[in-house]
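One protein chain omitted, others in place.
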Amino acid sequence: MEAHEVLEKVSRGEMSVGEAEAFFRREPFEDMGYAKLDTHRKLRNGAAEVVFCSGKADDHLVSIFQRLWEQNGEVFGTRASRAQYELVRQELPELTYDAVSRIMKIEKPGKKKIGKIAVCTGGTADISVAEEAAQTAEFFGNHVDRIYDVGVSGLHRLLSRLDVIQSANCVVAAAGMEGALASVIGGLVDKPVIAVPTSVGYGASLNGISALLTMINSCANGIAVVNIDNGYGAGYMASQINRLGERS
Amino acid sequence: MEAHEVLEKVSRGEMSVGEAEAFFRREPFEDMGYAKLDTHRKLRNGAAEVVFCSGKADDHLVSIFQRLWEQNGEVFGTRASRAQYELVRQELPELTYDAVSRIMKIEKPGKKKIGKIAVCTGGTADISVAEEAAQTAEFFGNHVDRIYDVGVSGLHRLLSRLDVIQSANCVVAAAGMEGALASVIGGLVDKPVIAVPTSVGYGASLNGISALLTMINSCANGIAVVNIDNGYGAGYMASQINRLGERS
Amino acid sequence: MEAHEVLEKVSRGEMSVGEAEAFFRREPFEDMGYAKLDTHRKLRNGAAEVVFCSGKADDHLVSIFQRLWEQNGEVFGTRASRAQYELVRQELPELTYDAVSRIMKIEKPGKKKIGKIAVCTGGTADISVAEEAAQTAEFFGNHVDRIYDVGVSGLHRLLSRLDVIQSANCVVAAAGMEGALASVIGGLVDKPVIAVPTSVGYGASLNGISALLTMINSCANGIAVVNIDNGYGAGYMASQINRLGERS
Amino acid sequence: MEAHEVLEKVSRGEMSVGEAEAFFRREPFEDMGYAKLDTHRKLRNGAAEVVFCSGKADDHLVSIFQRLWEQNGEVFGTRASRAQYELVRQELPELTYDAVSRIMKIEKPGKKKIGKIAVCTGGTADISVAEEAAQTAEFFGNHVDRIYDVGVSGLHRLLSRLDVIQSANCVVAAAGMEGALASVIGGLVDKPVIAVPTSVGYGASLNGISALLTMINSCANGIAVVNIDNGYGAGYMASQINRLGERS
Amino acid sequence: MEAHEVLEKVSRGEMSVGEAEAFFRREPFEDMGYAKLDTHRKLRNGAAEVVFCSGKADDHLVSIFQRLWEQNGEVFGTRASRAQYELVRQELPELTYDAVSRIMKIEKPGKKKIGKIAVCTGGTADISVAEEAAQTAEFFGNHVDRIYDVGVSGLHRLLSRLDVIQSANCVVAAAGMEGALASVIGGLVDKPVIAVPTSVGYGASLNGISALLTMINSCANGIAVVNIDNGYGAGYMASQINRLGERS
Amino acid sequence: MEAHEVLEKVSRGEMSVGEAEAFFRREPFEDMGYAKLDTHRKLRNGAAEVVFCSGKADDHLVSIFQRLWEQNGEVFGTRASRAQYELVRQELPELTYDAVSRIMKIEKPGKKKIGKIAVCTGGTADISVAEEAAQTAEFFGNHVDRIYDVGVSGLHRLLSRLDVIQSANCVVAAAGMEGALASVIGGLVDKPVIAVPTSVGYGASLNGISALLTMINSCANGIAVVNIDNGYGAGYMASQINRLGERS
Amino acid sequence: MEAHEVLEKVSRGEMSVGEAEAFFRREPFEDMGYAKLDTHRKLRNGAAEVVFCSGKADDHLVSIFQRLWEQNGEVFGTRASRAQYELVRQELPELTYDAVSRIMKIEKPGKKKIGKIAVCTGGTADISVAEEAAQTAEFFGNHVDRIYDVGVSGLHRLLSRLDVIQSANCVVAAAGMEGALASVIGGLVDKPVIAVPTSVGYGASLNGISALLTMINSCANGIAVVNIDNGYGAGYMASQINRLGERS
Partner (left out) sequence: MEAHEVLEKVSRGEMSVGEAEAFFRREPFEDMGYAKLDTHRKLRNGAAEVVFCSGKADDHLVSIFQRLWEQNGEVFGTRASRAQYELVRQELPELTYDAVSRIMKIEKPGKKKIGKIAVCTGGTADISVAEEAAQTAEFFGNHVDRIYDVGVSGLHRLLSRLDVIQSANCVVAAAGMEGALASVIGGLVDKPVIAVPTSVGYGASLNGISALLTMINSCANGIAVVNIDNGYGAGYMASQINRLGERS
C-alpha cells in the first residue's frame, strides 16, 4: 500500500516531510487506503464490469469490452442492440446476446448461485425489463425465480405462485400501466420489494411516470422504487440484499 | 305543450306567422318538446335537487334549500360544513347532517331502494368520500352495500368480502395513495367499476393525482374514473347503472 | 367440481385430512368454486379473447390467434398493424381487418345484438378511437349507433342527432383537443356517459392529457373517463352497462 | 414638447450640440415624441389608473389612491379586501366597494358607455371573476351585458340567451372546472371570444390549469385566453376590441 | 327561409300542426332562423372553407378540396405537406403552395384588403407560424404588415419598427423559447395583442409550454393567447378584430 | 387451525360435504392456513402495530392505541401531534412522545438490537424525517447509527464519517432540496441505500418532487426510493434488510 | 497544520507509521491541507456566517446567532420573521432587522464596498427578493445599485436607467409573473446576468415556475438562473463575480 510506503519512507528519513505532504494533498483517495473502495467499485457501480451499451460509440464499445474481458475473464453489457452485438462479437467470438433482455456478455462458467430472488411482472410486455433484472442478479451470483404475467387484473395467477414469491429473500416487481403489482406483493410478503416501473402503456401512462407514482405511493410496507425500466438497478440492489441474507 | 299551442293558434289564424317565428327563435328549447329535458334534469344534474354547498353564500344557501324543499318535499346537499348545517336548520328544523359524508338533507320517508351497488374503500381515510357516494346512491333510491378498508396491501380482507362485491350491479371503488384497489376489483368482478381517486396520501400522492393516474391506466377492464374526491359523481353514475339493471 | 370431489373423498375416507389441506393450500382459487371467475374472465379481461396486438412478437401473435380461434371459434384483436394482419391471415384465412379501428378478427356469424349504445365523436380525427369502441361493443353483442363529428364548435350538428343519443342505454363520447363533447352530452342525456379522451390535437393538447383533464372535471353528472385513446376500454364498459339494461 | 424645445434651442444656438447629445442619450423615451406612449399608458397598463390592491402595503395603497384621485378625478382598484376598502375610505369617503368583484373605486359620474360586450359564466361560482371583467369594461366606457350560469351541462340556458350574446362586439367567457363554455360560445358567435379560466373546481381542476388547457385547445375559432381568474385582463382586452368596433 | 314557409303553410292550412311540430323538433337549428349561423360558419370555423390538412386521408383531402373549390370558387388549407400539395394539384392545377407557412390554396383574384394587422416574430424560426397567421388574415381580406426577428434580446430591432406596429388595429406576436415578445409589445401599443407561443426552442422550452406560460402570465395588458403554433387561430381572431375596427 | 378442524369433521362424518364447501368458499383466506400471513402482517404492514396517527378521529385513535397495547404490550404511532399525545396519554400514562420524529409509543423494555443501519441526512431540517426512520428501525429491533447534516455542499463532513456508514448493513439517506446525498453515498458504500426525499426546500423543490426525481435518476447503483418524507417506510425496509443480514 | 505535525512526528520517530496511517484514514479532509477549504467555506456556504432562519427552532437560532457573533464580530440571517428578530435581540441588542428583505444582522461598521452590482426588479412586489440579494451583496462588501420596477410592460422605465445597469460588473434581475425582464436586460448589457424568478403572480404563474421557465429559456446570452425567490443565492453569486472583476 502506497500510503504505507510513503510513511515508512518518512519514518526511515528517505522522504522529506514536505514531499510527503505534497503526496497526501495530491492523492487523498487512491493512496489513502481506499483500495477497498476501488475493489468494491468493480462490483458496485459497473464502470469496471457492467457496460451501459446504448449510445456508446462503436470503437469505444469494442475496446471497453476487450479491456474488461482481458482484465476479469468476463464482461457484462446492458441495453445492447443486435448491431452492437454483431460488432463486438467480431473481436470476442464467445460473446452471447439475449434479445429479450438486450444483455450481451461473456460469463465465467460454473458460477455458484446462492439464496433466492423472485422476479415478477404484471404483464408479458414487462418481461424485457424483468429479464434485465434477473440476468443481472444471476451474473452477480444469485439464484432467481421468474414469476411473469401475474398482474393484479387476474389475481389468482399471482396467488397461485405465492409460495415461490414468499420463499425469496427479496422480490423484484416490474409493472407498467397502473403499476399496482408492487403494492399487492408488498402486502403478501415480508421481504423487501424492489419496484421497477416500466414504460409499458399508452396515453396517461406518461411513459412510466404513472407506474412510478403508483409504486412510490404504495400503501404496503417494504417497497422501494428504482427508475423507469431500470431492470439493471433492481437486479443489482436485489443482489446486494440477497447476498446479505446468505452471508455467514 | 306550448309549441303545440302556438302552432294551433297559427293554424286557427289566432297568431300571425311573424309572431310565431319570434316565439320559435326566442325559445328554441323550452318550448320545443324539451319538457322531457327539463324533467330529467331534475334527476340528473342536481341543479334542481342536489346542492354543492361549499362556497355558497349564506343567504343563497338558505333560500335554495327552502325553495327545493317546498318544491320537492326533500332536499339534498353535499360538501356542507357544520356551520352551514346550523344555519339552514334554523329555517328547516327537519334537516339532518352527517359529519362523515358532509351531506345535509331532508329525505322523504319510506323510499324504496332497488338493486345493489357495492361501495368499497382502500383505507379508513377514504370513507368520507365513499359515504358521499353511498348516501347519494341511497337518496336516489338504490340499495348500497359498504365494504370499507379492503386495500390491496391486505388482500385477504378484500377477498373475504368478494361475494358481496360480485353480487352488485355496479361497484364504486374509492382509494387514495397508490389507488390500486380499482384494478384489483376490476379483475374480480364482471360489472362496471366506478373508480374514485381520493386526495388521501402525502408527498408524491400529489393530492390525488397519483391515484387518478393509477386508475386511468388500469390494466383491468370495465373501469372508468371520476374526479378526485368526487363521491357524489360516482354515486350518481352508479345509480344510473344500477337502475338500468333493475328496470323492466 | 374438484373441491367438491376432494371433500367427497375426505368424507368417504379416500383422502387423508393432510392431503386435503395441502390441496386447499395449493390451489385456493381455481379449485374453490371460482369456475365462475374463470368463466367471466373470458368475457371480461380479454386475456382469453381480446388480444392487444401492438408490440406482440410475430410468433406469439400467430399462436395466440390460432389457439383462441380453435378454442372459441372466434378471435378479436385490437391495435393491429396491417403487417400483423397479413402475417396472421396466412394461418387464419378468414381473418378480416379494419384499417380505421385497427381491429382484426374472426367473428361468429349471426350474432344477436341487443340494447343500444351511442358512440359519438367530436371530430373526424377521433373516429379511429370511436370505431375501436363501437366494434368492441358489437363483438360483445351490443347494438351500436354511430354519431360522428358532432363537436361542440358546431352545436347544431349534435343537437340534430339528440334523439338518437338520448335513446341509448349508454353513450361513449370520444374527443380530443379540448374534449368538451362529454360535458355537453352529459348535460343532455340521463344515461351513463363513458368519456374517451383522444390524443388528437397539438401543442397544449399534451397528447390527450388536456382532454382527459377536461373530462375528469366535467360539471355534468353521469360521466366517467377511461384512458387516452382507450376505445376498447370504453366499448367494453359500455357493453357491461348496456347488457345490464337489457337483461331480464 | 421637450425634444422639440431642445432642437429649437440648438437651432437658435442657445444649446450646444454636446448638451443636446447628452439630453437625447439620457432620455431617449420620454422626450422623444413618446408623449403618445405616456398618454396611452394611462389607459392601458393601469400603472397610472388601475391598482392591483392585493399585497400592497397599507400606506402605499392609501397614497396611490389619493394621488390617482387627485390627478384623474377617479380611481379604480382590483383585488381589494374589505379591510383595504375600510382603510382607504378614511381618506377618500366617496370610495365604493363591491364585495363580489372585489373592486373599489371612485368613478366620474355620467360616463357614456358605447358598444356592447357580453360577459358569460359557466356557473355561479365564476361570477366573481366575471364581475371583475364586467366592471373593468364599464369603467373604461363600454356597455356590458351579463349572461351568468349558462354552463354547458345545461345547454338550453345558454341557447335561450344566444341573441344577446350574438349581438355583442366581443364576448368574455369565464368558466372553471372543465372550462368548456368558451368552445361552445366560440361555435355560436362570429365575434372574438376572450376566455377566462377560473380556479373554481377541485381535484384534477388543478386550481384552474385544467380549464386553461381546455380553452387553449379549443376547436372553435376566434378564441384567445388570459390568465386564470384574470377578469381584469379580459375586461381590458374586451374594452380595446369593443372600442375598435365603435370608433368612426 | 324554411321556418317561415312552414309557418305560412300552417297558417294557410296546407300543413297540419302535427307535421309542423315534427319539422321543428327535427331541425331546431338549421331551419330556425340560423341561416346567419350557417353563413358566418363559413367564414368562421373553417369546416366549410379552411381545411386542416395534416393527418387527412388522401382521398378525403382531394374530395374536400374539390367540393370547396366548386362551391366557393376558392379553397384554403393549412398544415399541408408538399406531398399533399402534389396530390391535390393533380385535380386542381391552379392550386398554389407556400412551403414556409405550409398553406395550399386557390384564392379569388382581386380581393380587397382592409385595415391593418401587424404580425411580429421573436426570431426567424417563428416565421413559419407567423406566415400561417399572416396568410390566413390576408385570405380573409385583411391588410398585414410583417415585422419579423424583433425578439427581446435585441430590443432596438423592435423599437425601430414601433411606428408600424403601433398603427395596426391588432398585433399578432409569435415567439418561442422564453416568449417575452408579447409582453414587450403589449407595453408599447394600445391595441389587442394575440400572442402565439411557438414550439421553437429545446430543453426546458417543453415544446412551447414555457412560451405559453410566459404569455399567459404577461404583466402587460391587452394580451390573450392561442395554442402553441396556432398561427391560423391567431390570424383568424386578428381578422375578426381588424374587421370590427374597419366596419361602418 | 380451523381448516384442519373442518376437514377432520368431514372425515369423521360430523360435517357434510356441502357445509364444508360453503366454509371454504366463504373464508378462503383466514381459514386456509394463512395464519402465517396474519402473523407476518403484524410485523409487516403496521395495521396491527404501527398507527399512522395524522387525521385519525380522537376516539378512534384512543381505542386503537388501547387495543394494540393490550394485545401486544407495546404500541407505536407515527405522525402524531402533541395534542394527540396528550389525549392518548390520559388513557395510557406510560405513553412517550418525541416531538422531533412525531412518534408516540409504549415500547417493551430491554429490546435487543441487532446489526447496523446508518441513517444520514443532508441538512438539519431533514432530521425530523430521519428520526422517524431511525426510531422505527429501533422499535423493530435494529441498531441504528445517526450521521446527520452531511450534505454534499460540504463533502468533508460526509467523508469524515465514512467508516461508520460503510460498516452498516443498509443506509437510509434523507435529503431535501436537490437530494444529491443518496447518489454520493451510493458511490461510497456497497450496501443497499434507501433514499428518502424530504419536502425541505422552497420554490422549485416542489415540496420534495425535485429531490424524489434526483434520487430516482441516481447514477450510482444500489439505491431505491420511498415516498417524500416517508421516514417510516425507509426505516421499515431498512429493518427488513438489516435483519436479513443478521439472521442465521 | 496538523498533517504537517503528524509527518514531523513520524519523521522524528515520535509516532509510528501505523498511528499515522490511522490518522490519515480517519481525517482525510480537515487535516489534509484543506484548511483553505475551511477558510473559504466561511465566505461561501453560509454554514458559518449566513443563517437561513426560517424553520429554525428558537433555542437553536439564538445560540447560532450568539456563537457566530462571538466568533466573527458580525452575523447575518435571511428569511427571519419579526418574532425571530424580537427573540434574538433579547440576547444581541445590536441586532437590526429589515422587514422588506427579512434580513436580521449585526454588521461590522466601516465595511469598504467595491465594484458594482445592479439589482433590478420587474415590479414593486419583487422588491422583497431583490433586497435579499442586494443586502447580501452589500454584506459581502460589494457596491450595489438598485433599479426597481422596470418591468418589460413599460420599457421606457428600464431604458432610462440603462446607463446605470450597463456600468455594473454583474446584474441581478428579479421578476415574477412572466419573468421577461432577464431576457430584455440580457440583450442590453454585456455582463453576466443572474436571473431570480419570484413567486409573484397568480394562476398560471405556478408560484414562480413560469418565471423560472421563461428565464431558463432566455434567447439572450449571458443569463443563468437561481431558485425561485432565492435572493440570497443571487446576491452571493453576484458577489463572487463582482469581486473577480475588482481583484488585482
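Every chain is named by a letter (A, B, C, D, E, F and G) in the order it is written, and numbering of its residues begins at 1.
To be clear about the criterion, a residue touches a chain if its C-beta (ideal position, glycine included) is under 8 Å from a C-beta of that chain, and two chains touch if they have at least 3 such contacts.
Nothing here was measured: the structure is a model prediction, and the numbers come from that model.
Colleague: Using the whole complex, pick out the displayed chains that touch the missing one.
Modeller: Within the full complex, the chain left out of view touches A, D, E, F, G.
Colleague: Out of A:Gly115, A:Gly151, A:Gly208 or A:Gly222, point to the residue that touches the absent chain in the complete complex.
Modeller: Only one listed residue reaches the unshown chain, and that is A:Gly208.
Colleague: Just to verify: which one of G:Ser81, G:Ser160 or G:Gln240 makes contact with the chain not shown?
Modeller: G:Gln240
Colleague: Which of these, G:Gly123, G:Gly187 or G:Gly203, touches the one chain of the complex that we don't see?
Modeller: Candidates G:Gly123, G:Gly187 or G:Gly203; residue touching the omitted chain: G:Gly187.
Colleague: With the missing chain put back, one of F:Leu68, F:Ala137 or F:Met215 would touch it. Which one?
Modeller: F:Met215
Colleague: Tell me which of D:Val10, D:Ala99 or D:Val164 is the one touching the absent chain.
Modeller: Looking across D:Val10, D:Ala99 or D:Val164, the contact with the absent chain belongs to D:Val10.
Colleague: Which of A:Val193, A:Ile228 or A:Leu244 touches the chain that is not shown?
Modeller: A:Ile228
Colleague: Just the residue numbers, please: which parts of chain A touch the chain that's not shown?
Modeller: Spelled out for chain A, the touching residues are 26-30, 34, 37, 41, 45, 47, 55, 197, 199, 207-209, 212, 227-230.
Colleague: Can you list where chain G touches the absent chain?
Modeller: Residue positions of chain G that touch the missing chain: 37, 40, 43-46, 169-170, 186-188, 190-192, 194-195, 212, 216-218, 220-227, 233-234, 236-237, 240-241, 244-245, 247-248.
Colleague: Residues of chain D in contact with the chain that isn't shown?
Modeller: 3-4, 7-8, 10-11, 13, 16-17, 20-21, 24-25, 28-29, 32-33
Here is the rule we go by: only the chains that are shown with their structure count from here on.
Colleague: Tell me, which chains sit next to both chain C and chain E?
Modeller: Chains touching both chain C and chain E: B, D.
Colleague: Using mean C-alpha positions as chain centres, tell me how far chain C is from chain G in Å, no decimals.
Modeller: Centre separation, chain C to chain G: 59 Å.
Colleague: Compute the distance, rounded to whole Å, between the mean C-alpha positions of chain B and chain G.
Modeller: Chain B and chain G have C-alpha centres separated by 54 Å.
Colleague: Two or more other chains in contact with one residue: find those residues in chain A.
Modeller: 153-155, 186-188, 203-205, 216-218, 220-221
Colleague: Which chain pairs here would you call touching?
Modeller: The set of touching chain pairs is A-B, A-C, A-F, A-G, B-C, B-D, B-E, B-F, C-D, C-E, C-F, D-E, D-G, E-G, F-G.
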